[in-house]
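The complex is shown incomplete by one protein chain, all other protein chains being positioned as in the whole.
Now for chain A:
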Amino acid sequence: MPRLKDEAIQDKLTRKAVVLEHCLRRRKKEKRKKTKGFSAKQRREMRLFEVKPEQQKYELFLPLHELWKQYIRDLCNGLRPDTQPQMIQTKLLKADLHGAIVTVTKSKCPSYVGITGIILQEMKHIFKIITKEDKLKVIPKLNNVFSLELDGFISHIYGSKFQLRASERSAKKFKAKGTIDL
């Protein structure tokens, strides 16, 4: 069609019956999408953390931390000094970090160093942490080293390698590659 001259195109159009599209098609497509979850609107309006939690105190999240400790002890079968660190590393990679007390040890930005708190939410690139002063801090994972402490066992988490959604992390296999340097 685009190669023919204008006259030839006009000629063809006048003789050929061109069927225009129905408008009904678009309605059906919209109806299908409504059934399970409106993704974009839903998350922005309802899901995210509101300002109210800043009024929530740090003490309210301590039972969550206790629950997390029990969960991790259960996951590693409790034998702390006995088992190899390899096993624990692999288990920690797949484990959930909500409710853990972490500290930022090394960071490219010096103002992040030394922040301690309980992890409330874990997103793709950030952690949301509540500190003892009831402040909600948003800390990016990139170029940061977090340290996790439990029963005398300290493990470091290199945030740059952890840039995954928490749900994807339990599905992914980690390979040892690349230098770990800030």
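Note that a contact is a pair of C-beta atoms (placed from the backbone, for glycine too) under 8 Å apart; a residue touches a chain by one contact, two chains touch by 3 or more; residues count from 1.
Basically, contacts and distances are computed from a predicted model.
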Look at the options "Cell division cycle associated 4", "Protein yippee-like", "5-phosphohydroxy-L-lysine phospho-lyase isoform X2" or "Ribonuclease P/MRP subunit p21" and return the one that UniProt uses as the protein name of the missing chain. "Ribonuclease P/MRP subunit p21"
Considering the whole complex, which of A:L64, A:V113, A:I126 or A:L150 touches the chain not shown? A:L64
One chain is left out of this view; which of A:A95, A:V113 or A:L148 touches it in the full complex? A:A95
Using the touch definition from the top, which of A:I88, A:L120, A:I139 or A:I157 touches the missing chain? A:L120
Check the options A:L48, A:C109, A:V138 or A:I154 and report the residue that touches the missing chain. A:L48
Touching the hidden chain in the full complex, which residues of chain A are there? Just list them. 36-37, 42, 46-50, 52-53, 56, 60-61, 63-64, 67-68, 71, 74-75, 91, 94-96, 98-99, 120-121, 165-168, 170-171
